[in-house]
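The full complex has more chains than appear here; those shown keep their coordinates.
As written, the chain order gives the labels A and B, with residue 1 at the start of each chain.
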Amino acid sequence: MSFIFGGKQQNPNAVDPAKIEMAVAELDMITDVFNRLVSSCYSKCIQPNPMSHRYVEGDLLKGEGVCIDRCSAKFFEVNKLVGERMQTMGGAAQAGGSFGH
Amino acid sequence: MDFSQLNGPEQAQMTAVIEKKQMQDFMKLYTGLVERCFNACAQDFTSKALTTNETTCVQNCVDKFLKHSERVGARFGEYNAVCLMYYIP
């Protein structure tokens, strides 16, 4: 009788592809932000001079750990700031796809 | 991009693909800008908060990059995309 009551749109057990797609996009973005954060703070805190860095020890030095915490905090601030700025600039989405396809 | 060879249902499917891709491109533009402007502007790690200089730098960095992208996009549009494809061996 489910074809009378409820129907597809309300079916609590139907998979909504649009919802899955949004959740996957969100997950991809979180992973992307995390990977960029890791790599940015690595450049800032662990190897400010990649040419001279030869990894003489495998532990984080105390100063490196403190730097990572501050670097992460600043990265989150920049993340917020960039989001706000892109909204202000408006039409930012088009900037990335404005060559007419 | 020439979709005239596609029939109706094929064009509908491509439209869905393009919409999905635009969302992904936008997210990549966003996270890429965060990384680019963070790397260019965040220099002082003696505190957790952005300094005034760093904040201004990030805002200018975003503005400048988007204006740059827009101008490149205009040149790219002029350059016929088909032309681009023609040279793929």
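The rule is short, and it goes like this: a contact is a pair of C-beta atoms (placed from the backbone, for glycine too) under 8 Å apart; a residue touches a chain by one contact, two chains touch by 3 or more.
Just so we're clear, the structure is a prediction, and the values are computed from it rather than from any experiment.
Participant: Since only one instance of every chain type is displayed, give the whole complex's chain counts in label form.
Facilitator: Taking all copies into account, the full complex has the composition A x3, B x3.
Simple rule for what comes next: only the chains that are shown with their structure count from here on.
Participant: How many angstrom lie between the CA centroids of chain A and chain B, rounded to a whole number?
Facilitator: Each chain's C-alpha centroid was found; their separation is 15 Å.
Participant: Can you name the residues of chain B that touch chain A in the complex?
Facilitator: Chain B reaches chain A through residues 1, 18, 20, 22-35, 37-39, 41-42, 45-50, 54-55, 58-59, 62-63, 66, 69-70, 73-74, 76-77, 81.
Participant: Going by the contact rule set out above, which residues of chain A touch chain B in the complex?
Facilitator: Contacts found on chain A: 21, 25, 28-29, 32-33, 36, 39-40, 43-45, 67, 69-71, 73-75, 77-79, 81-83, 85-86, 89, 92-101.
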